[in-house]
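Every protein chain except one is present and positioned as in the full complex.
Here is subunit A:
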Amino acid sequence: MTATIEQKPEAPSITSNVRGYAERVRGGDMGALPAVLGLIVLCTVFAIMRPSFFTAGNFANLFTQGAAVTVIAMGLVFVLLLGEIDLSAGFASGVCAAVLAILLAEQGQPWYVAALAAIAVGTVIGVVLGTLVAKLGIPSFVVTLAAFLGFQGLVLVLVEGGTNISVRDETILAISNNNLSPVLSWGMLAIGVGGYAAIQLLRARKRSRRNLASDPISLIAVRVGALAALGGLAVYVLNLERSRNAALVSLKGVPVVVPIIIVLLVVWTFVLRRTAFGRHLYAVGGNAEAARRAGINVDRMKISAFVICSSMAAVGGIIAASRASSVDPNTGGSNVLLYAVGAAVIGGTSLFGGKGRVLDAVLGGAVVAVIENGMGLMGYGSDVKFIVTGSVLLLAASVDALSRKRAAATGLR
């Protein structure tokens, strides 16, 4: 057996990267493509049919409207990665929001105590759900369906049968109702783009110094440029005056939820892609038996995924409470869960486990928010919205199932 090195790292260039991407798409690994195309199509259609869709004010609305669902979807990605599901995430967010509201309004606790308590409740919920799934082996579908009903009742108990608890704490209200100052908005963008560029360049340099295949500078430049352009456009639009009566109250800047979502996105992406914990999550989702034989504690990974999911649902609940300035029996109910699952799947996270990113939740969340918002502007009621969102979810699930089939056929999965 000769020891010839046949590892020829394909001379990396933009063209080879593009070709690789095209191959992956053809092989069934579409990634974010459907979500991005969907966004473009939806935005074009709504902009043509309702010019008010394309205003700075509505653009800002999209973020605050979609934030809670997006955050819940981010948590769901972790559970979906394992091939499990959490149907109770919506009402878990309701329960946590109710805890927040009670601590703020009835106990007079400061906002950080209330928020931490709400997240702690989410964590406990996750431990319970995860333990039932991992240790008792009850299918997550059943466990979380039961929890879905249970939590719905629990919210009713907490808000005492139908009344609503208003949230008046300024810090909590700021999350969904305030904006960063325009200067701060630009600063945030600069830090974001600069940080992204620095990380990419450093990694490429480190790898090429060790003779490992690295991304070409031109590709990095394209990526950073695209981020700067899109981000710059968004910040520019959000920094426009959106108040009808600017003399009375000025309304401009990036909504506070945006940096919150970006921080969550960065943190969870880091966890999934750069830590052993994240690697093991993918492994369990891809082949639980292989993970077990590699010495990974599969039960603990499952419980952690549910803990992350329910804790993120709590954060989503806090954002929802902030937006509505109150918590009522419907907080986290109705279409919240469906939207959140839809967001993750539309973004490209597989229902079969092993494939997904936190970014998927954000992209899918954007699609869901655009549908909800655009249909609202067109004057459709809940009836049509439900039907359309349900169809979109079904469509996304079909794309998921078909691309999986296609991948199996081409051997790419």
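As a convention for this text, a residue touches a chain if its C-beta (ideal position, glycine included) is under 8 Å from a C-beta of that chain, and two chains touch if they have at least 3 such contacts; residues count from 1.
Convention: contacts and distances are computed from a predicted model.
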Hidden subunit of the complex - UniProt protein name among "Electron transfer flavoprotein subunit beta", "ABC transporter ATP-binding protein", "SAM-dependent methyltransferase" or "Sulfite reductase": "ABC transporter ATP-binding protein"
Touch criterion as defined above, residue of A:R50, A:K302 or A:K355 at the omitted chain: A:K355
Candidates A:P182, A:G285, A:G317 or A:G374 - the one touching the absent chain: A:G285
Omitted-chain contact residue, chosen from A:R207, A:R223 or A:K385: A:R207
Touch list for subunit A against the chain that is not drawn: 1-7, 9-10, 206-207, 210, 212-213, 274-276, 279-280, 282-283, 285-287, 289-296, 354-355, 407, 411-413
